[in-house]
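With one protein chain removed, the remaining protein chains of the complex are shown where they sit.
Here is subunit A:
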Amino acid sequence: MYKDSAIDNAVRAGNLRSALVLVSKKIKEHPNSSYFYALEAEILALSGRRQEAESKANLLMDKLPSDPDALKLLANVFDLCEARQDVFDKVCKKYPSVDLVYEYFTFSVARGDILGMQKASMLLTRAVATAKQSVDTQLFKFWAATCLMLACRCCALPPSMQKLYPQLGVRLMEQVGLATAQHVYVYVCLLQLAGRDDDSLKFMENFLAKENDLELKIIYLKTLDQMNRPEKLFEVCENYLIRLQEDDWDTWKLLIKAARATNKIDDCRTLISSYSSRNTKLAAIELDQPGAIQEYFHCYETKLCCFSDLKPYVHKGVSDEALLKDRFDAFMKLKNPTLENVITAVNLMKFRALDARDKQFVADCCMLYNKTKFHLDSLEEFDYFPGYEFIILAIEASIEHLDFDLELVYSLVVILEEALFKNKYEFHLKLWLMRLCTIANLQPAADELYNSLKIKFVQHDTLSYLIGTRRSIGAGPLVEVSRFYTHNVQREVPHMIISGFQSIAMNKLQGFVEFYNRLNTSFAKLSTAVELIRAYRLKDDQKSVEEQVSVLRSLGDQENSDNRDFKTFWDCGVHEPLEEVDHKLPQYYSNAHLRLLVLRELLIYDPESRKTKERKKELLELYAKLQLSDIEKWSFSVLLQHFDGTEPLPLPPKPDTMLSSKFNYYHAVVVDTYKQIAFLKGNTKHTKSILTTLRNENREYKSMARKQLEDMRKKVRVFLKNNFKELDISDNSISASFAKMRQNLDSSIAYLQGL
């Protein structure tokens, strides 16, 4: 948002020529205002006239303008020109007023720039010392010490700085004092960075004697452990576990470790048996006490944590243990198992899944689901039904031992929809269904599931990959995903980092800045931009394409942060990714694949960049190295023909079934390749003729797709009877599921026909 609304509107509308005329007028009206000179440079940079912009920005910088808004514009100009400069640093050294240096600090926060924050906060300590305003000088010293700590922990500093900063920080903290846990935290961290672990222990011990601070307690225990003080560690752990009754697993683990190092195993056993809890039962297992696993199982077999807790301690062949077999037999004799019995059975099947997931296992899971699903009829809304895990276990096992073809995919879609019918909030079932829908050509169904999970805010960053990889049906929920970064991250996080400093929540600041930087360089942010560029390019929406390109450019040379959550998808069944299953499922983008796509877009839309030559080289290397699909290879070969005149690959044949998302993707890529070359003003004759052939054929697609789906329905009916007969899914359910699929497939095909 610029200070002048007319210029702002012109830039937003993409009318940069008009904006330049307006800014020239403003310069004439206000010849001494550095702001409008900086604005002129920015608009020049946005127009692609980067050399001119950079030279104007440099001229202005030579005058050391002290208007913070002008400096922010200049910083952006240098970024756009790929010639980053710390403009505030230069100016603040000349004019170190409190207001300007504070602006430097907030500007550095907004960029997630810890070194900038560190420099600004040190300058602030000096500025406030000579300021006429009444300011809390101690507070700014505390900020500076904290920033020194953050710089040491998060930045690659030269060894001299790595040595100097903690010492400087310690000295500052000694002036500030140790009034609260936050002060002690920063002081202790700096002491440890300065290699003074012994001193840090003393301060923590003194503070923890009067205040039970969780963060300091953890550092204290960790330091005792690292410094190999087992006697003291044992004593301190005992205090927390027994006197203060803090039943904490990590503390139990440290107690056991200290006991082993000091020959106090018997004392340790006595402490463990002094009270009964889940952690103490597990601590007994950790100590190899005879019968401890059985004891735990007796207490927790009806709890869902049982499997995850025992998994690290069980061996191969656990499912043959008499105890588990007896429990299973007892369960099978129950006519109406309770929900607790169902959990026991779920746990038993999970242990069995560790050993073998064969055809019989699938049959047993299906049988158990059928035996227990009557509970779904009596559950209140939002109640939890643990038996859904039988379905997940059966699906995983069937993918493992059957051919992963469309018959299996569509059959599993039917099974999952049936399971969700009476358990509509079960999110693991939904995640699996989403994944399968994006393999089948049912992207609209996947989008609907995504929306039904009410995924919001940071969840977009971790989960949008489920619907955003090789997307070939419009932008859909990705528009909302993209807005998260511009609206929520940019507007909320920097403000809260400042708030963290003001509230002196110093032990949270590293997390704040890491969180912010991980979102700014997020894999999902980039992959969403890449997918949106294709979606908008296919619709000839150049303005929206440009917006997304600026997202790619803004990352610069920084590495992306992959925040995608693959854990939750596998956080059921045996609670880990199954390699045998995962490798059969189509993969999501890898880092290298995403980089290849980003490079393609930057080569198309950012040809003025100084890095164009390097980008081409990198793209060629990745193109040669990566395993791309045939249609992707073809697309890149056409682009490379434009750049280098190399011969493109022949167009691969169309996928023969419309029931796979590869069909839509094939078409989207062909049309998109044509549009890339058209934008580059290259020779489109060859691609255009391919396009014309495709468009002539696509009139029949809808009826063809319906016919293929109807054939699939018949196959699925037989397939389910042969492979999942214990689930007893009725023909009516199958038909209802396929009726829904038909609508979604129609939507996918309609999109394709509109290209």
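Assume a contact is a pair of C-beta atoms (placed from the backbone, for glycine too) under 8 Å apart; a residue touches a chain by one contact, two chains touch by 3 or more; residues count from 1.
We adopt the following convention: contacts and distances are computed from a predicted model.
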item	value
Chain excluded from display, named as in UniProt, from "Glucosidase II subunit alpha", "Cullin family profile domain-containing protein", "Cbp6 protein" or "N-acetyltransferase domain-containing protein"	"N-acetyltransferase domain-containing protein"
Residue in contact with the excluded chain [from A:D89, A:D113 or A:E215]	A:E215
Touch criterion as defined above, residue of A:N15, A:S55, A:T180 or A:Q753 at the omitted chain	A:T180
Candidates A:Y37, A:F234, A:F515 or A:F636 - the one touching the absent chain	A:F515
Identified contact with the non-displayed chain, of A:T372, A:N563 or A:S747	A:N563
Option touching the unshown chain, where A:K63, A:H495 or A:K714 are the choices	A:H495
Among A:L282, A:L324, A:V545 or A:I677, the residue in touch with the chain that has been omitted	A:L282
In subunit A, positions touching the absent partner	180-182, 210-215, 218, 244, 246-251, 253, 277-279, 282, 300, 303-305, 308-309, 312, 382, 384, 425, 427, 453-459, 461-463, 488-489, 492-493, 495-496, 499-500, 503, 505, 507-508, 510-512, 514-515, 518, 563, 565, 567-568, 571
